[in-house]
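Here the complex is missing a single protein chain, while all its other protein chains stay put.
Chain nomenclature is as follows: A and B, assigned in order of appearance, with residue numbering initiated at 1 for each chain independently.
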Amino acid sequence: MTTWVGAPVPRKEDARLTTGRGRYLDDIARSGLLHAAMLRSPHAHARIVSIDVSEAERLPGVLGVLSGAEAAAASQPIRPLIPTPTPLRDWCLAVDRVRFAGEPVAAVAAVDRATAEDAVERIQVAYEPLAPVVDPEAAIEPGAPLLYPELGTNVLWHDVLSYGDVDGAFTRADGVLRERFEIQRYASTPLETFGCIAEHDAGTDTYTFWTNDQRPGFTLAILAESLGVPQSRLRLVCPDIGGAFGNKRRPAYLLTCALLARKTGRPVKYLEDRIENLTALMHACNGVMDVELAYRNDGTVLAFRIRDIADEGKNLVSPTQHNLIKLGNIANGYRIGAIRYEPYSVLTTKCPSGANRGIGKPFMCFAIERTMALLARRLGLDPAELRLRNYVQPAEMPYTTPTGSQYDSGDYPATLRRALERFDYRGRRAEQARARKEGRLLGIGLATSVEPAGTNLASYELITGRRAASGSAEAAMVRIEPDGQVRAALGNPATGQGYETVVAQIVADELGLAPDEVHVARGFDSLGTPSLYLSGSYSNKFSVTDVGAVVGAARKVRDKALRIAAHRLEAAPADLELIDGEARVRGVPGRGLTLREIARTAYADVLGLPPGEDPGLESRHFHSNPLAAPVDERRRVRSQLVFSNAAHCCLVEVERRTGQVRILAYLVVHDCGRELNPGIVEGMVHGSTVHGIGAALLEEFRYDEGGNLLTSTFMDYLKPTALDVPDIDVDHLETPSPFTPLGAKGVGEGGSIPGPAAVANAVEDALAAFVIRSLPITPERVWSWLNLAGETGARRTR
Amino acid sequence: MISVRLTVNGRAVERDVPPRRSLAEFLREDLGLTGTHVGCEHGVCGACTVLVGGRSARSCLLFAAQLEDATVTTIEGLTPAAGLSALQSAFRDCHALQCGFCTPGMIVAAHELLAENPAPSREEIRAAIAGNLCMCTGYVSIVRAIEQAAAARRGGSLP
Partner (left out) sequence: MKPAPFAYVRARSLDEALGCLVADPEAKILAGGQSLVPMMNMRLARPSTLVDLNAVAELSGVDAAADGGLAIGALTRHTDLVTSPLVRERAPLLATAAAHIGHRAIRNRGTLGGSLAHADPAAELPAAVLALGATLVAAGPGGRRRIAADDFFLGLFATALAADEILVAVETPPHRDAAWGFAEVARRAGDFAIAGAAVAAIPGDVGRSARVRLVAFGVDDRPIRLTAAEIHLGDPALTPDAAAAAGAAAAGCCHPAADVHASAEYRRHLVSVLTEQVVREAAGRRAARREGESRWSQSP
């Protein structure tokens, strides 16, 4: 029997997407559709004294205007994913106060977007500016301006989590390396911006949303609660989604459109423009980390002490996640005896921080892998050798880290060795030495990482002390239609990962078909797609939960089909096999029943069913990954469940006079377990790695002291172009996970995690005399480091 | 309202448009040609790239009113009646797309390149698509796909 899983099957999606026949949010037409625009705060922090929308309402073409006060009267506050200690009330529009520049204050629905924008200009708002708080360390200080005075602090979470004998390890250590690292705000900026259409059917009092929201389960719950409408009256549809990377969720926009739709009686669309997207959707959390590493002189790493300040901006939906999620890779691939982690989750008057490819883990990996590079330098060890001395060994798998993460599988030393060989690490070191003699600055950077997948929401119990949502799960459906054709759907709307193809591969294998014979629904439709609160595209979870849901659904429907066929063929189900769309009696050529015939029995000739068998040939499966467990008594938790790993090698050249950095070569060796579709996997590796490179060299949301974003267009917020990135070389190992149905592990976040560290390590290696503590590595900063290095060098010789 | 007459994908089109209607909106909303995407509206991302008079242009930076007598070709016009073009099938074969939002603009830019330079080097390919952002693929497989399509169009295979 052919197995489709594991083959680089061309994607089913691509025939439509390469020809312009995709159907994205902005392609959806509804009759009578109105277009919304938003008035956004020009202040980082201000009290709203008054709003006058009358002039906007009078503009021809305007059908409805919504102010914050009106929204607050017509809806309930938005429930956070993670509750704050004191309940904070936050509506879809700012009510009395704005807390970041770009926060929506009012919204207009008009016949077209241009008219809506004309109207927005006519809304008069009187603001009383308040002091902004931009720097997260300043936000912690007593006396800092408070975003929520009722909270009495800007700190949403502060804790000290101690695992193992940390102080003992530091006492016993030969030395301690202390360093401080910072990470900037950046984002994956999907090419399609975020938006929605909301339609209210007054006759049935039901709402339909079309949206490129990547987490429909959670969003539906919020919409129902905030609109005060039973969830049974809500429908949410995701069309093709033009990338998401964690960024695409903002239930507030859906709510705003729903309120405008209710008010005007017409469907209302809102789609961010790019400035709104960059200013107000979501930034990867910036932060400051103080790392202390206790080591022995032979390079053994004994313990870490880490203080981590996460700048949430005005994030009330999912604050603290940027700290918490770091527990998943705080030990990276190393055997570390003891860890102390002191998280601060801090509000500031900036764009909400939020999920962005890798979420928090790129910074964690940056800090650890930078520290390892510095330790190698300090001890005069090769950075590769230092890592090899500290890796968790394959024989130790599954291995539990001090914080409770369970590394399921993988061979970290072999991954690095493969990388060193393929990168010609020794040869390149020699090349580097030669180049240096000619005055050229070449640098080689290594970074290795674990890549966690699947989030166990129970870990939030560490913060709130009680369990709300928990576990990691997804839902899928497989149906053999009355004509024998197969259809599948998944609670996770794809955002570019090619799930239609991969789901078809999985179902094809289970049902003995070819992927072309399995139709997989595009996107998501809450009416037809089974789903959970936990459903959605997030946390690298496809391989951890979604595959299980698909396999489960396919097997259920297969078993039923075989039972029906067995009954009709008067054979035992165990003697049947499904091949080429037919249930055949093993070893008896010619005795079989096609899926079409089986389906006919299931749907039409129901008296032909086995006794006790229900009609129909459809199954739904809700899969919960069994690894998810509650927080234990030592406050350990499996915040994430399954771990891929990778080694990145980067060769850069630094132009001495200008500080410009060029990546000459880049290699990734990774292991994501069984590769369901190697073509797709390779694309994920390339793409995620470029996100890492972008963060390392180009991308930065920069704020001035007043809390104004200075890089709010693609002219100033710099994404890597085809000329900024190298041909990334990719190789892989394949260590299947014992804990996922097909042995697959996460691959979506991939290179975004070690990428920034690999590039920084390479540039630092080229400069040789400077410590890189923050990103991005701009030419100007390199130049200034070269100057500093030059000065200290000169001083040393003097 | 300004009246414009132009040719879009080989078809004559005549419409009245408000002056501020961009070519992108005109194609998408007035003509229903939604293959042309909008990603930034300030000329940087390239998602909206179409051919005007055979040359690539940002449809977000042109007003429909300007296109009197112009010849516009969009991704729909670069798609054969049945099946896929050499570029389109190379994109599929090479996994040169993920979310697909950049793909129509990429293919337009690649089409212009291959029309002028049937055997571009990798560096030339990278330069030709440097004005088109892809947030998903990291460009590696896009470059490969364009190389492969160029070879296919030349009737050969890759070296």
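The rule is simple: contacts are C-beta pairs under 8 Å (C-beta built on N, C-alpha and C of every residue); 3 or more make two chains touch, one makes a residue touch a chain.
None of the values given here were measured: they were computed from a predicted structure.
Participant: Which residue, A:Glu55, A:Glu117 or A:Asp727, contacts the hidden chain when the whole complex is considered?
Facilitator: Spelled out, the listed residue whose C-beta touches the missing chain is A:Glu117.
Participant: List every residue of chain A that touches the chain not included in the displayed model.
Facilitator: Within chain A, the residues that touch the unshown chain are 113-114, 117-118, 121, 273-275, 657-660, 698, 702, 710-711, 713, 715-716, 718, 720-721, 723-724, 778-780, 783-784.
Participant: On chain B, where is the contact patch with the chain that was removed from view?
Facilitator: Counting over the whole complex, chain B touches the hidden chain at residues 2, 18-20, 41-43, 46, 49, 52, 55-58, 60-63, 65-66, 68, 109, 112, 127-128, 130-132.
Just so we're on the same page, only the chains that are shown with their structure count from here on.
Participant: Centroid from C-alpha atoms only, then distance chain A to chain B, rounded to Å. What do you get?
Facilitator: Distance between chain centres: 29 Å.
Participant: Please output the residues of chain A touching chain B within their complex, sorted ascending.
Facilitator: Touching chain B: residues 8, 10-11, 13-24, 26-27, 114, 188-193, 240-243, 245, 273-274, 495-498, 679-680, 682-684, 686-690, 713-715, 719, 721-723, 725, 727-728 of chain A.
Participant: Name, in rising order, each residue of chain B that touches chain A in their complex.
Facilitator: Chain B residues touching chain A: 18, 20, 28, 33-42, 44-45, 47, 74-76, 79, 84, 87-89, 91-93, 95, 97-104, 107, 122, 125-127, 129-143.
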